[in-house]
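One structure follows; several queries about it will come next.
Note that this complex is displayed minus one protein chain, with the remaining chains in position.
What follows is chain A.
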Amino acid sequence: MPWVDACAVDDVDEEDVVRWDHGERTYAIYRSLNNEFYCTDGLCTHEQVHLSGGLVMDYEIECPKHNGLFDYRSGKALRAPVCEDLRTYETKVENGRVMVLV
């Protein structure tokens, strides 16, 4: 599994999320209030809705469609209608770039 250059650090606002597409898959990249970066699968596990339109609060992402809630560090589903956890990916920051292990 290679480290892939996903985006610049400044592409993601603090406490926000952006969409990142790579290969056949789509991901969501998060920046916490403490400037940590995380990456999960892009689509909600309830329906095929991209989480990049959602709301980041602390370490949680709320899905824009039915307000399902995940912890984006662990991918854990926290509130219905999401029941299934999200897949997460390791990240690191190098020279101002966010790298994701996919």
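Rule of thumb we're sticking to: contacts are C-beta pairs under 8 Å (C-beta built on N, C-alpha and C of every residue); 3 or more make two chains touch, one makes a residue touch a chain; residues count from 1.
The rule is simple: contacts and distances are computed from a predicted model.
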Complex member absent from the view - protein name from UniProt, among "ABC transporter ATP-binding protein", "3-isopropylmalate dehydratase large subunit", "Fatty acid desaturase" or "3-oxoacyl-[acyl-carrier-protein] reductase": "Fatty acid desaturase"
Candidate in contact with the missing chain, chosen from A:Leu69, A:Leu86 or A:Met99: A:Leu69
Options A:Ala8, A:Cys83 or A:Leu101, residue touching the unrepresented chain: A:Cys83
Absent chain, residues of chain A that touch it: 16, 46-48, 54-55, 57, 62, 64-67, 69, 78-81, 83
